[in-house]
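A protein chain is absent from this complex, but the other protein chains hold their places.
All chains are identified by letter, namely A and B, in their written order; residue positions are counted from 1 within each chain.
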Amino acid sequence: MKRLVPALLFLGIFFFLPLARILTLSLDSGFILAPGGSFYPRLASVLGFTFYQALASTLLTLTFGLPLAFLFARYDFPLKNALRTLTAIPFMLPTVVVAAGFNALLGPRGWLNLLLADAGLPTIAFIGTFGAILIAHVFYNTTIVIRLVGDAWGSLDARLTDSAQVLGANPWQTLWRVSLPLLRPSILAASLLVFLFDFTSYGVILLLGGVRYATLEVEIYIQAISFLNLPAAALLSLIQLLCTLGLSALYSRYVTRVTTQIKPNSPPAARRQPKTLFQKTLILSLSLLCFGFFALPLASLPLRSVTNLSPERRAPLTTPTPQAESAPRAYQSPLSKTFTLAYYRELFINRRGSLFYVPPVQAALNSLAYAGLTVLISLALGFPAASALIRAGKLVRWIDPFIMLPLGASAVTLGLGFIVTFNQNLPTFNLLTFQSSTFNLLTSPFLIPLAHSTIALPFVIRNLQAALATIPERTREAARVLGATPLQVWLRIDWPIIRRAVLSAGALAFTVSLGEFGAASLLARPEYPTLPTAIYRFLSQPGALNYGQAMAMATLLMFLTGLGIFAIEKLRPPGSDL
Amino acid sequence: MQKLLLILIVLTLAACAPQPSNPAPGPLSPSDVSPSTLTIMTHDSFSASEEVIRAFEEANNVRLFFLKSGDTGSALNKAILSKSAPLADLFYGVDNTFLSRALDADIFEPYNAPLLAQIPAEFQLDSQNRALPVNFGDVCINYDKAWFAEKNLPVPQTLADLTKPEYKGLLVVQNPATSSPGLAFLLATIERYGPQGYLDYWRALKANDVTVVDGWETAYYTNFSASSGQGPQPLVVSYSSSPAAEVLYAAEPLADAPTASILDGCYRQIEFVGILKGTPHRAMAEKFINFMLNISFQADMPLNMFVYPVNPAAQLPAEFVQYAQTATNPARLDPAANRETWIQAWTETVLR
Partner (left out) sequence: MLTLTSIVKSYENKPLLKGISFSVSPGEVVCLLGASGSGKSTILRIIAGLEEAESGAVLWDGQSLAGLPAHQRRFGLMFQDYALFPHLTVFENVAFGLRIRSEHRVARLTRIFSGLTNPRDESDVRARVMECLELVHLVGFGQRRVLELSGGEQQRVALARALAPNPRLLMLDEPLGALDRALKESLLDELRQILRKTGIPAIYVTHDQQEAFTLADRIILLRDGQIAQAGTPPEVFAHPASGWVASFLGLGNVVEAGQGGGALQAAGLDLHKTILLRPQAERVAAGGTLSGVVSDVIFRGDEFRVELANGWYFFVKEAPRLGETIHLRVFQVEYLP
């Protein structure tokens, strides 16, 4: 219980307190009782849509992610690590960049439609459809399923499935009756996370779904930022939070009931080389599908970052389109595409002598520093919390669902809450110069890793909780009796067993921070612009050079995060699965 | 518990370390040991030449901090919410669509800057001079020159033209609930057609297949045909200065701007600066406002932020003279208390 205190204190200060401040604003104004005319009917339809799209997206993500989780957990094949890394990259790319990628691929004049038009086939509308929301959510969140379920699948006792087979179960029956039921806790965990991300989705809805679709989070943004109607924003956030709390409470109840049944430390299944033709075909087609789905939208970014499009304005329009009605949509101006590195060169030039020029190396370093701090904070807080949470106690079980809450929080509301709560000039004393000064957390660069940590902490705790639960207390006791100090017990028993989970927890925290999730976008970023900030900055002005530089910066971000994840995957101890 | 304490200590130490600063300022003479500081809260789009800012810092022995706080709406909300203990000495970047919110929230102290005398009265919207105009920009429809040339279609000249069948499906606009130029364009239509008639105009636009997207980035880079995104629509709501930006930020030097603005049906956005209530650096803040209204900063703005200086004495860069035009008779409607009602009515009409 004592070990929970740091994490709870942290969440209390940096999550619950800011939210409470905003919520009290709402209560004070009496808005809940008299919100005015169409508020509640509108709320009902928004809430309905939010649930509907989240549910549909989650199901689709599972459908796509479970086969991939199986693939990564059970088979060894060439380029497996690279493919796994690829699936994780979308998770931390800013929505603007992902939207640009999808647009280049599937947009009105994306190359798929150009191909279709060339072939004389009807073009497809993707951007601005419900399908685009679903696909983008799958694109973002499949990595969660691959990680959580794949991890569990890899360590599933192989003799259970062997037994089922010998008892007469064919592969499908084995899957339905043994593997999936046994994986239920991790599938549920992954589903909950995916659902929460979809539930609080904001950028994807706006950029890919178009303006017709509004989730709670979009409404909150409009109420809070456009109308500065804090009571309405707070009320909506409260509803969003209650939904999250309900879901994670259900989850906690269910999962604690199931996980205790799983035998710890059963020998994991061996990863196999594909042998039969069927297996080889399956793996090849799955990995091709996976590669195509994740790489194609992303590939357009590096591609565009080195392409110079110059319109050949004088050339006559070559293919007159048969459908007169959609003539404007099918409009093409012939473009000459040439290779260029100008955008990358330009990144390093402060052409206008701007005070706010961001050197790309500096932006990358800032991003890495924030991400590193986030990893440190969330691991330092997550460790004791996770070890406390695995000891079942009545109080602990009550606390458990609250740990997940930050994932369901409205980033906008949290950001506003931060402002209301932390805007205080605290007297401090500088130990280096012996001068007293004032310190306002709100303008401190530390607020950003702190905000990132509130989001990363639930991931980290969940990941570590699962790993720590596999260590039988008896093993620790045995070590202690053999004369090991608590530190030695930790170093020789706990650490080797949970190292893998720590690495993936760290990786998640890292990616959460690199992707600039949520609240941080509302907070001040005084002197330390990050890669996503730099991308937004370029995209906010017209001009081919700006667009090209944004693509170049996005490519850098992709490269950097890919490299980071790849390194983490490599760090995994040899022999451990996934 | 120990760990938490450790973290708190580390954080405190780190926080107490010297404030991170903008890239090191020029060498200060030994006499001025500790320059005073001045903090300006602003939106993410703020930009200025380093040279110009450094000159001010050196002349006044001051260090400037710019606290960029999101888009215009977010930054202003932040200033309003933090007014009990202001995070900055000045706030720059509130525009006339948000001005009433800032003034209602009473976050500014009045300052009768002497230079206001040089600035045309049309920009001075606050009679008490709590918010002082710095620059303006016209939100206008931009068009893809090549597209209209190729189609041999005359470019639409007025707002009314946009509802004509020959322009069906050609226009992309932004959602006024989430986008500042979107709101400006909505206000332009309200001023033109009146609070009673603007919804009819939008119904006609809707019938003419207007495309609505969330924000400027999507509209310009995904939907607009003349941008790098190579989108489907040749008409977009943007700024009258955008054609100049297209030339300045072209991938290869361009002989002519690929886009131009339709100068009818524009909205004039004026951006203001104000001294935040309760600043301990009132004198320096006044100096900074004087600096902002003066020629060197005013002339620096166009190429950094693609806006026009309010001070007519400031010379426009050549690119602006050549490719950017100001609107004829732009709208300046102040939404004031009607903002929410108008946006909601628009949402019901156009999106549902």
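The rule is simple: a contact is a pair of C-beta atoms (placed from the backbone, for glycine too) under 8 Å apart; a residue touches a chain by one contact, two chains touch by 3 or more.
The structure presented is a predicted model; accordingly, all values stated were derived computationally and were not measured.
Seen in the complete assembly, the chain not on display touches A. Here the missing chain is touched by one residue of A:81, A:129 or A:165, and it is A:165. Considering the whole complex, the residue from A:69, A:148 or A:182 that touches the absent chain is A:182. Contacts to the hidden chain, counted on chain A, fall at residues 157, 159-160, 162-174, 176-178, 181-182, 184, 258, 261-263.
Going forward, only the chains that are shown with their structure count from here on.
Separating the CA-averaged centres of chain A and chain B is a span of 31 Å.
Residue ranges on chain A touching chain B, taken from their complex, read 2, 5-6, 9-10, 38, 96, 99-100, 103, 107-109, 127-128, 206-207, 210-212, 218, 221-222, 224-229, 304, 308-311, 313, 317, 326, 328-329, 331, 333, 335, 340, 342-343, 350, 352-357, 377, 380-381, 384, 416, 419-420, 423-425, 428-433, 437, 439-446, 521-528, 533, 536-537, 539-548. Taken in their complex, chain B has these residues touching chain A: 1, 3-4, 7, 11-18, 20-23, 39, 44-51, 53, 65-71, 73-74, 77-78, 80-82, 84-85, 87, 101, 146-147, 149-151, 168-170, 175, 177-178, 183, 212-218, 220-223, 225, 227-234, 238, 242, 245-246, 248-252, 258-259, 303-304, 306, 339-340, 343-344, 351.
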